[in-house]
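Removed: one protein chain of the complex. Kept in place: all other protein chains.
Labels A, B and C are assigned to the chains in the order they are written; within every chain, residues are numbered from 1.
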Amino acid sequence: MSKTNNIGIPTVEEIKQAQIDFSPRCTSAGRVNDKETQKMVDYILNFARKHSLFVLAYGTGCGAIEIPATMTSRYDAERFGIRGAATPRQADILLITGYLSTKTLKRVIRVYEQMQDPKYVIAFGSCTINGGMYFDSYNTIKALDRYLPVDVYIAGCMPRPESVIRGFVKLQELIQKGNAGNGECYRENLEWYRENQQKVIKNWDFPENYNW
Amino acid sequence: MNEIIIKIGGAFLTAILAFTVGMFYAGLRRKITARVQNRVGPPIYQNFLDLLKLQSKSTNVAHGFMGHMAPIWIIIAAMTVLMFIPVLQNNLWFDNLTLKGDLIFLLYMMVFGSLGMALGAGQTGNPNSAIGVTRGLSQMVGFEIPFVMALVALMLQFKTTSIADLMHFQSSTGHWIILENPFAFLAALLSSLGMFRYSPFDIVGAPAELASGPMSEFGGKYLGTMMTGGAVFAFIKLVLFVDLFLGGAGNNSVEGIVGTGLGLLELLIKTFLFYMIPVFIGLVSPRFRTEQAIQFFWKWPSFFGLIAIGWALYKNGALG
Amino acid sequence: MEILTSILLIFLIGAIITYFIDGISRKITGITAFIFSLIGAVVFFAKVQSGDTLKFQLGGIDLQWGLNDYSYYFVYIILGLGVLALLYSIKYMEGKARLGYFYGSFLLTLLGMLGVVISQDFVSLFIFWEIMTWASFLLIIYNAYYKVKTKGIKYMIFSAIGAYAMLTAIVFIKEHYGTFIISEAIEKGAFNFEQYIYIPVFLLLGFGIKAAVMPFHVWAPAAYSKSPMSFTTVFSGAMSKMGVFGIGLVFTSFYLNANPENFYWVKLILGWLGGITAVMGTIYALIQVDAKKLLAYSSIAQLGYIVVGLSTGTKLGVMAALYLAVLHAIFKGALFMVAGAVERQAGTTDMTKVSGLIRKMPWTFFVALISIIALAGIPPIGGFVGKWLLYEALITESNNYILVIVIFFSSTAAFLYSYRFLFGLFLGQEEKETENVKEAPVTMLIPMLILGVLALVTGSYPGLVFEPAAKAMQAIGFTDVSWQMSSLTNIWGNTTNLFLISMLIFAVFIIAFIFLTLKGLKKTRYVGTKEISTSGELPKEWENFTFQHDFFKPFERAAAPLYRMNMNKIWKDLGKNLEAFFGFFRKLYTGNGQTYALYVVIFLVLLLLFKDVIFS
Partner (left out) sequence: MMSKLKKENKILAKLNDVFDITGEIKSEKRVSIKADRKNVSSILLFLKKQKGYIHLNHISCVDWIEENEFELVYIVWNPKTKITVLVHTRIDRENPVMENIDTIWDQANTYEREFREMFGIEFPGLVGAKEFILEDWDNIPPMRKDFNSQQYAKDTFTTRPGRENAQNVREAIQKRSGEEIPDFAKKYSRD
């Protein structure tokens, strides 16, 4: 197969290589759980965590309209233990619904850092994956996991409530396996994330010390 | 020595009972709400999972001295009030300090927890917390008045200020106070709607408009402790109402563990039946503004309270 | 028994010396005043026992000074609070003007109060009463030296009304019963509301004005909040108790049960006045934005409780009144000291300007917390005991059941302004203006902490106060007053064991502290008041989210009818009407000779017309 073609479309190898270069620091899906045999207490705690998910729905984009539908009687997300949280202090999941403009990204980062470990991020819709229909927009970010550690992506524009619930179930599986939750990883690779964030956010007025 | 062991064991037994029943009732409320809204709803043990998860948060955010004290004060108030309320009568394990305190003390001790929570919420510096606290305190001034009227009526009618005596009266003469002084029960029932803080009186911690009000800055173990305190307080209020009006529980002649079991069963049935009233009223109610809530409490419930006092005076012959 | 005179002389000489030492060195003025008051207090408690009397003649009037248990009980309040307040003033008044003036009047006020309680005849009572009033008036206008009219005039007018009422009553007592000695007057039944009802009524008027009873409370808020805080501790803590002292004195024959049917209306009216005072003080306290005014109104409310307790005339009720008198002196003194400390350190006590001082002034906050809990009457702190006694007295022993609800409404609404005080000054967001505020100096902290610890101890061991209170009650006509060290009992036999409660609370606190706070304390991140969940927005440095304006607007809307009646306005209208009335008479004197001639002619005509009617 030819290396490149006349209109500059990358080949599969290039894309694979680029994705390896691209690889985000903290992600749950690819992570190998170092302790395969969990202790009993971990098992119990993970069971509790996976069945009580307090969601902070940060309605950034058009996806926010899917959340009420997910919570209503027809789809009833509460039967998984999913319920809304009012403030980041109480929340476990940061649910980012739709495109993120750079202006919003600043607030989202602060909200994420205000949450308490273990904390999970579910990115919602194609705009958070690769920009989606805003691939050439001048003020929406293209790949969320450059700026925040994302646990689960829900593809689609927009994903219907069924797929949203599927994403939650996927996150529950990850939690039970002990993979999910990248708060510590985020804190370890803070300077990498800060570098990416400050590249987008022009005047950076966050406090230096990580003490939210 | 044996006395001491029984006292301490009974105290822990009561605490565990109150915690378990309160949490299960909270889960039950969520389940019933879901069923009424034609949903499946969370499992009934959902609140235990929430509590376990909140306690297992690996980082905590504290706002200083009062932020630390707030959950402790709530636990203190819950435990102290629990110790002074007779859960089962003439049962060795469950009369903890029943005769050592009376209704006035309980009235004031119940405020202790909410005061601590108010102070803790105040120190976080979140404006929503302060607004929620002011709403809660104002609403408390509303519903305390009819409740106190009902209690004063009972005190005057039965010439005692202690719950144990009231229970003893009901168990000795099989007359429940709900029949002896129905207006007092009415006033207390209406004010209990405000005490439970379900709809239509849930503007204190309204998540949509106040970001859950006073506890908006508390997460992790603090939030979990507040949930625990709330559950125990729900149980306390239910037991208090059952003791005052519905004849208490455990008044059976069966000896030993079987009698205790029967008493607990009776207690659960009565508390559950009473608990369903605020729950179902909350399910079908919109939300009152604060001043509307206060004015509601000062109109009909207080009117019933006044009638109750007159009724009590008439009953014990003070009015000729 | 010359020791009483010498103690009064100590205060008098102290006042004079302090006044003149100010010119020599401003540093040692406060210390001198404190030392003199300390000497006076020490000598008093060392040498004077209750029961001492001193008879002497002055200008043909035989006077009698002395102490029984009842007045001794109030001496504890006066001297204890006075000494602590003077120790507090050393740093508080530092660098202010006219220190000699201040401390001299302060010592004179103490002298006056002491004289009031030790005088056992009406003449010296009246004299000392006037000394007290005038000295305190000088202190009220201390901060407003050139604006006397606006600031102190209300207090002056009402004190004058009270003084005239007392004087009238005293003259009538001499007229009808031929004695100035209080005990003799009581024996002869001067206060029995029998034939000369106006005697006790006038006396109650005189004392009730000092005790800020409705409707004569309007002088209190301005006076309490305008005078220097270190004096307001004594003013509100001790001097208002002089009114309580007098009311108790007048009610002695009532407590002796001379003839209860005469007292039915008295106790009803006074009880309701006290209840309305409590409600009014409370609901006006919770709309204040200035901490000092808030405390002033709350003092009025607390005095209302005391008056209610006195008016019941039962053992529990009077015990509640005396206990609350001491407790109010303790926690309200501490709270006014806290307000003064905040005023000195942060510059203002306006709760819309200053907030978030808890990390700056932790000890002050600690004292404020304890005192506020005592004020709100929440166990296990001393205030609860007074509330308990009052309620049980009203429920079990008095027939005034609606008054219970009124009092309970007032004390439930008291939670609101209690929280307002703590939140407004100490909690909330830390402001940029108050970022370099320091803790109060130690000589100001010591008295506050002493008072706070007292409030804490009385919660578990109220018997410490019950013992002298019981003696005092026996002195004013009660027999076999029973009390326990750390448990409360009403006449129906229901008890509340305070020691057990305190132990239980302490145990639960230890357990909860270990399992909640210490668990995972290392992982705890301490955040400032800016790092709150503001929907992700990052607050700017100058932004302040503290919620301070219209704090209890919902309650105000709900209780709007209560806010309509305003005593100030009523008094102003009365004054206007009187002015118009007398203005009419002034118009008769036109200063024109012809008018006067016309009057004479009219008079003669009338005389001629009605001569047979008049001279028949």
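Note that contacts are C-beta pairs under 8 Å (C-beta built on N, C-alpha and C of every residue); 3 or more make two chains touch, one makes a residue touch a chain.
Note that the coordinates shown come from a computational prediction; the quantities given were computed from them, not determined experimentally.
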For the chain not depicted, the shown chains it touches = A
Residue among A:27, A:137, A:176 or A:189 touching the omitted chain = A:137
Of A:60, A:97 or A:196, the residue touching the omitted chain is A:196
Mind pulling the chain A residues that touch the left-out chain?
-> 5-12, 14-15, 18-19, 22, 102-103, 106, 129-131, 135-139, 141-143, 146, 196, 199-203
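The working rule: only the chains that are shown with their structure count from here on.
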If you tally the C-beta contacts for A-B and for B-C, which one comes out higher?
-> B-C
Most distant chain from chain A, judged by the mean position of its C-alpha atoms = C
Chain centre separation in whole Å, for chain C relative to chain A (CA means) = 62
In whole angstrom, what separates the CA-based centres of chain A and chain B?
-> 41
Residue list for chain A, restricted to those that touch at least two other chains = 87-89, 114, 212
Name the residues of chain B that each touch 2 or more other chains.
-> 58-61, 211, 216-217
Complex contact set, residues of chain A against chain B | 44-45, 47-49, 51-52, 54, 73, 76, 78-79, 81, 83-84, 86-92, 114, 116-118, 183, 212
Interface residues, chain C side, partner chain B - complex = 356, 358-359, 362, 369, 373, 376-379, 384, 387-388, 391-392, 395-396, 399, 401-402, 404-405, 408-409, 412-413, 415-416, 419, 422-423, 427-430, 490, 492, 494-497, 500-501, 504-505, 508-509, 512-513, 516-517, 519-520, 523-530, 532-533, 545-547, 551-552, 554-555, 557-559
Chain A-touching residues of chain C, taken from the complex the two chains share | 525-527, 531, 533, 535-538
